[in-house]
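A protein chain is absent from this complex, but the other protein chains hold their places.
On to chain A.
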């Protein structure tokens, strides 16, 4: 009995300890944040001494190569500035954009974070990002580029690289079937005609181009024809040109009937950069969209076979060529000065430049790119080629406006129903247009 008794006591005390840790972990959190707040006040009042130890939290998305390169760059910074250490977090694109809103809601965004052109206006409009206009970027970034990136006259993201949208094609197979390679600055008419001609020379089961269901593809078309982008003025102005919409999707309807694009059932299984399911690497499509930052992944799947061309153009131009990846600083950061110093270093230090390579596209700093150029591999050169081909006719990069994420999904689903033959183009237009108009009215109110 005695033995059992003491065993129960032991259990009881164990339970108590558990209970107490559960309680204190809640209290502990508020304590630490209190400490941080105090530290921040001290830092804000007078310039932090050089020896003051600082830990900067930093978060980015990307593939493994980028993770490794960035971690190396961080350790170089710590070597140069012994007082600064990092708390890095890195993940894939999807996870990143799922995590960031929750961090924003709890005002705990990392000190430094990677930002994308598609989302930056949304985070700026919610007051989550720090104004970085006072960082000196002269001699590092072209002043024109900086002017273009300003939102309401302020800079909220330090551009890291040059990026551009283009089209990759299977050079080897096009030559094999005697199909002319796409030429720079082809127009939409030439692009569609090229697809028809190529189809005539291809065996069954191979298709010159893919189907089109995303809003961005149509937005490229609409803007190249001189119309407004689908979303303008932060989502207050919505333009979906019905004539252009009908012309564009009627062409794809003709293509589906003529088997110039693959059937919907097959297209739905495509998964870019997957060795088996990539539309182009699997040998089903002969072309697909690619960006400066992403084309190297495709090249690695089919080495030596990839060629690139810019997006088809219209009277106003076509595609885009500009910075889309930035480093931003959280508006709630406790270490803003250190963070600003770091982001400036990130694009100007030569050693960092070498460590980072082209893992975020073509470095924005021409000097760093010059140093890297002799060591570039073919996969990297393709990215540069897309940029060089696109820059002449490039239009601005248009992203979905804040509050339009659901509309983007709806667009895809309605157009998907069209490709499966379950809905007419006209019906899809009505639904997509109505939802867009409603959202624009809401954004304007």
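Everything that follows uses one rule, which is that a contact is a pair of C-beta atoms (placed from the backbone, for glycine too) under 8 Å apart; a residue touches a chain by one contact, two chains touch by 3 or more; residues count from 1.
In this section, contacts and distances are computed from a predicted model.
The chain absent from the displayed complex carries the UniProt protein name "ABC transporter permease", chosen from "Sulfite reductase [NADPH] hemoprotein beta-component", "NADH-quinone oxidoreductase subunit C", "Quinol oxidase subunit 3" or "ABC transporter permease". Within the full complex, the residue among A:184, A:405 or A:433 touching the omitted chain is A:405. Screening A:217, A:266 or A:433 against the full complex identifies A:266 as the residue touching the chain left out.
As for the chain not pictured, it touches chain A at residues 1-2, 4-6, 8-9, 11-12, 15-16, 18-19, 22-23, 26, 98, 101-102, 104-105, 122-123, 126, 128, 264-269, 276-277, 405-406, 409, 413, 416-417, 420, 422.
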